[in-house]
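Just one protein chain is left out here, and the rest sit where they should.
Chains here go by letter, A, B and C, matching the order in which they are written, and residues are numbered from 1 within each.
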Amino acid sequence: MHDVLDVLDGDFFRRWLTTAASAVDREADRLTELDSAIGDADHGANLRRGFAAVTEALDGSDATAPGALLALAGRQLISKVGGASGPLYGTLLRTTGKTLGDAGEVSREELAQALRAGVDAVAKLGGAAPGDKTMLDALIPAVDALPASFEAARDAADKGAEATIPLQARKGRASYLGERSIGHQDPGATSSALLFTALAEAAGGAV
Amino acid sequence: MHDVLDVLDGDFFRRWLTTAASAVDREADRLTELDSAIGDADHGANLRRGFAAVTEALDGSDATAPGALLALAGRQLISKVGGASGPLYGTLLRTTGKTLGDAGEVSREELAQALRAGVDAVAKLGGAAPGDKTMLDALIPAVDALPASFEAARDAADKGAEATIPLQARKGRASYLGERSIGHQDPGATSSALLFTALAEAAGGAV
Amino acid sequence: MLINVPETVVADALRGMAAAHPELTVDVENRVIVRRDAPVADKVALVSGGGSGHEPLHGGFVGPGMLSAACPGEVFTSPVPDQMVRAAAAVDSGKGVLFVVKNYTGDVLNFDMAAELAEDEGIQVAKVLVDDDVAVTDSLYTAGRRGTGATLFVEKIAGAAADAGAPLERVEAIARRVNENSRSLGVALSACTTPAKGSPTFELPSGELELGVGIHGEPGRERRAMMTSREIADFAVDAVLEDLRPRNPVLLLVNGMGATPLLELYGFHAEVQRVLAERNVVVAGVLVGNYVTSLDMAGASVTLCQIDEELLRLWDAPVRTPGLRWGM
Partner (left out) sequence: MLINVPETVVADALRGMAAAHPELTVDVENRVIVRRDAPVADKVALVSGGGSGHEPLHGGFVGPGMLSAACPGEVFTSPVPDQMVRAAAAVDSGKGVLFVVKNYTGDVLNFDMAAELAEDEGIQVAKVLVDDDVAVTDSLYTAGRRGTGATLFVEKIAGAAADAGAPLERVEAIARRVNENSRSLGVALSACTTPAKGSPTFELPSGELELGVGIHGEPGRERRAMMTSREIADFAVDAVLEDLRPRNPVLLLVNGMGATPLLELYGFHAEVQRVLAERNVVVAGVLVGNYVTSLDMAGASVTLCQIDEELLRLWDAPVRTPGLRWGM
């Protein structure tokens, strides 16, 4: 099965973000549960609060350019989430959005490139490397796979998130656990996978 | 079966008080358990502390007169127990002791009379009446029965303590429970019964 | 529990208090906490005390402008007369001593005995009984209303009166006026655990609360399914107002029972202020925090005290104790 869409306009990005917001809302308890195993039990609440603000901001904005929409969403996350994930996800979307510039439509490849810039910014801000058991472990493989298809990106993100289970955390709160962090899936990697599932859904792919 | 002893000397009173101290120590958890149902879960600890001090004071004293021994014990209870039961039991023993005066030996009848004075002092100090679900509900029938025999006093105290179960408390902490105090045996009446069991034991009666 | 053995809990705490507060003289052996500068010449002295487990009450309220001495008993057990007599002797300047006694059978009996003994020693003693807890309704058939949050108001305001040089009868009258004009209601969200027992002193299933709880975990008016902060504030304030029917203005104490986070207590305070405003009650002074606690009980109590200009002035007067401090 190949992607349904290859030209991504403002509607597509709105769809992505609101689908992501619903997914986060639906899965918030699971994210918090994961975060309570190796963190401080707030990841679900954090992202729910952030994405609710994103949805509200989108409703109140008549922006149509993909870049503007992502940057707007990123700013909302920075202003509303707090914690580690707020600045990180905020930076991801803001940098991706800025990289897309003010084009009215972008291709999947352009999105992949811009997301790569976003992920690089996340890595730089948080100082984490692949394998540190963070959101990067889902984001990097997903972005790598996005040129192939939305579904491939989604599946790579899922796999990446699952692959954090055997890892020992080296960044964020989970790192304090040392070896005790092994055996738990990283909440941030899990929410990253939700974002890519939402992306595939927005593109009309099988979910 | 009739009482083994009818002339009660200092040794007898020492035996009574140390037997009582062991009984209180052994039953402290049960007393606290009862007090936790309708009070504040300290009656066992209170009396254990008090009677340990009594034993120590007896060891350190060469008093031989019954009255002096009881007064000494009463003063220890007042100085070491605190709570409601400290002044009440302290007053019981002190008044009883003072009433006995400085005779070297007393009869069971004299003890019964002196204890009645002690119980009256308890009633006056605490302002409780029979049926208020307090130690008086064991003390009064016990003192009433003591002229008959030590065993009769012991059994009357036991019966009196048990008879507090259906009563609604009107004095002490248990009174705050109102109707919810019904169905529980009063801790103070229970410890009073222990004192009369110890008395019968000291007298060599069946226990 | 963070303890060694139940038997040494109070002595351990007193040693720790001594090391933390050089401004107090803590007699660990005899269990008396005294202002270092006692007796203060020509001033009436205030002595209070009660079972331990309610900290900072009473020991944390010893200092200029409040108590002259405190006598801590065993956990939830009234202190003994010896402590009170010793405290009275240590703080009496010749102007007499006011005993501040919470209305529990044990406290009343022990302070009564102490008063007699102290008077035998030539110390002039007056007593004030604090009985502010509206949860105990039927006081004819009970030991009477319990002393709870109003104790803080009585100790602070009577302490200020003593500090200002009022004679014993006047300090006593003021203490009595504060008590008569104060009412409290407490709510427990969890039971407390005493060191001696090692398990909760009463059963309170999670998801339920006890309305009208006492500060030793004594039961209250009724048990209900968990309520919101808003609903609890409505219930507690209305129960207090119904009994007190105060004229404006009032002092307000929103007191934590021990394990309720300050974050939640402040939120509860906001709801208490809301109800009071709805009922047109004017608050002239307020205190929010853990002041009259019940070990690790979760919950809160609300105390109102109807005041006049004199009482408000005494309330605002400087105080310097470990647990309460302002103006100096």
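Note that a residue touches a chain if its C-beta (ideal position, glycine included) is under 8 Å from a C-beta of that chain, and two chains touch if they have at least 3 such contacts.
From a predicted model like this one, the values you see are computed outputs, not experimental measurements.
The chain not shown here makes contact, within the complete complex, with A, C. In the complete complex, the residue from A:T32, A:T96 or A:T164 that touches the missing chain is A:T32. The hidden chain makes contact, of the residues C:P39, C:G53, C:G144 or C:G186, with C:G53.
Interface note: of A:P87, A:G118 or A:G160, the residue touching the hidden chain in the full complex is A:P87.
Chain A residues in contact with the hidden partner, per the touch definition given at the top, are 32, 36, 39-42, 44-46, 49, 78-88, 125-126, 170-173, 175-178, 180. In the full complex, chain C contacts the hidden chain through residues 1-5, 8-10, 12-17, 19-20, 52-53, 55-56, 60, 75, 189, 228-230, 232, 254, 258-271, 273, 286-288, 290, 293, 295-296, 298-300, 325-326.
In the analysis below, only the chains that are shown with their structure count from here on.
Viewed as a network of touching protein chains, the structure does not reduce to a path, ring, star or complete graph. When chain pairs are compared by contacting C-beta pairs, B-C ranks highest. Chain centres here are Cα means. That of chain A falls 74 Å from that of chain B. Centre-to-centre separation of chain B and chain C, using mean CA positions: 32 Å. Look at where the CA atoms of chain A average out and do the same for chain C: the two points lie 54 Å apart. Residues of chain B in contact with two or more other chains: none.
Residue positions of chain C with contacts to 2 or more other chains are absent.
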